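Heads up: the structure comes next, in structure tokens.
Note that one protein chain is taken out, while the other chains of the complex remain in position.
Up next is chain A:
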Amino acid sequence: MEFGPALYHEFGEAWKTRDGYRLAKTISPELTPSQLSSIWQSANGAGSYKAARDDDVKAAIKRGLSSSSARLDGIGQKEIKGWVEVYFAYWQAAGILAQVQQTSSWTNAYEQWKVLINALIQGYNSHEFEAWTIPCLYVAGKHLRLFAMQADEHISVNDSSATAFQDDFDPELQKHQKLEDCARVLNKVFTICLSDRAPLEESRKWGLYYIVNLLFKTYFKLNATGLSKNVLRILTAGRGDMPDFHAFPKSQQVTFKYHEGVLCFLEENYAEAEKHLTEAWNTCHKDAMRNKELILTYLIPCHLITTHTLPTEKLLEPYPRLQKLFLPLSRCIKQGELHKFDIALQEAEDEFVKRRIYLTLERGRDIALRNLLRKVFIAGGFEPVAKEGDKPVRRTRIPVAEFAAAISLGSEEKVDNDEVECLLANMIYKVSQNYALPSMFLPGASRHPRLSTLIGGLIKGYISRERSIVVLSKSGAFPGTGV
């Protein structure tokens, strides 16, 4: 909006209704270059770059804001002074942004936008800005991050040759220089919101989740999950004095839950991750396809681990990318095709690693193995019925050789019996701790300590080494699968 009566009127109107979103629109950079340019020129007298002295511009803004808010309750000189600084910074930013497409001076744009957000922070710290104006922090924070990413991108494109020969040049540090700086600024904003001691209805704490979400996105891009966890810890500690989470707009709830879920996921806390991601999924807007796809990218591996369930075709139908990602693995798991599972995992390895789901999906091999052994069990059929009218009982003594043959199926390599026993022992391990089974032999259970802690008893039974058979439980050999 041009610096003139229209802007000052809008400022006054937003104040009158205490409409923070309306006020925030007056400092939005989401304008066309010509709109930005006319803002720049509107306060710039003749329109030439150095025509107006800064003090003149500030004085003009002050006159404008004062006159439009003269009849308003509650706005003091101190506040006006703070807003003059904000609009002055915005005006200068508009001048840079109007030409940024041609000049690519994203670093300048970032630095000037930082001046603006600092003016806002100063406003809350020293100029008594009221809490209803926090949407201004949203607009400022959102674009600070965007400009930082643009600046980093253009630095790495333009300056890579110039800086490459310096001894102390650290490409990783350089790559995200502005974004890291942005993270520090956003952290200040976070503190501004968190530290407000005003009663909840007029507290800046209502800005917390928007800002935290910006921080999450920033930290995720910087690969600094530890810092995200810090923010989570601070939030959890302060939750008692905060508005109820479900009172925040759903866009903020979903974004927060997604990131919280992914953070748990990366820590391999799948139960928690599933809880948060499911809430994100349920609350998500039905038409936000890309975000739903992202939620499912982590929710599907979660389900595989926690409940051993797979997505139905119906669930994946709208998401071709997820179909490509998960369907081949799902099929192998269902069929118990161990060898094909390994191939499918290998083929999509890069994609899985990039999405940070490789290690989780790898554990799906245990489910595939369970399903394969289950097939062997079912193929074994029933014991001969001793008495007429007895319920048929499945054959529960199965030669290790049968399992070995099944596991080797499809693969070039033959798996020897020792290894098969080891795999079986690991599948049994957890259950065997809870149920006292006779004559237990668990060869090599300690050889795969990692595996044994992961699986919560996929098979009930024991291995008899002398006879080279596996004796499976007559009541539910494969817990939770109906046999």
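Definition applied: a contact is a pair of C-beta atoms (placed from the backbone, for glycine too) under 8 Å apart; a residue touches a chain by one contact, two chains touch by 3 or more; residues count from 1.
Keep this in mind: contacts and distances are computed from a predicted model.
Trainee: Given the options "26S proteasome complex subunit SEM1", "Signal recognition particle subunit SRP14", "Sporulation-specific protein SPO7" or "RBR-type E3 ubiquitin transferase", say which is the protein name UniProt records for the missing chain.
Mentor: "26S proteasome complex subunit SEM1"
Trainee: Using the touch definition up top, pick the residue from A:T17, A:T191 or A:T309 that touches the left-out chain.
Mentor: A:T309
Trainee: Write down which of A:W15, A:F129, A:Y258 or A:Y462 is the residue touching the left-out chain.
Mentor: Touches the omitted chain: A:Y258.
Trainee: Please pick, from A:R63, A:K334 or A:R467, the residue that touches the omitted chain in the full complex.
Mentor: Checking each option in A:R63, A:K334 or A:R467, the one touching the absent chain turns out to be A:K334.
Trainee: Considering the whole complex, not just the chains shown, which residues of chain A touch the missing one?
Mentor: 142, 217, 220-221, 249-252, 254-255, 258-259, 281-288, 290-292, 294, 297, 303-304, 307-312, 314-315, 333-337, 340, 355, 367, 370-372, 374-376, 378-380, 399, 401-402, 405-406, 409-410, 481-482
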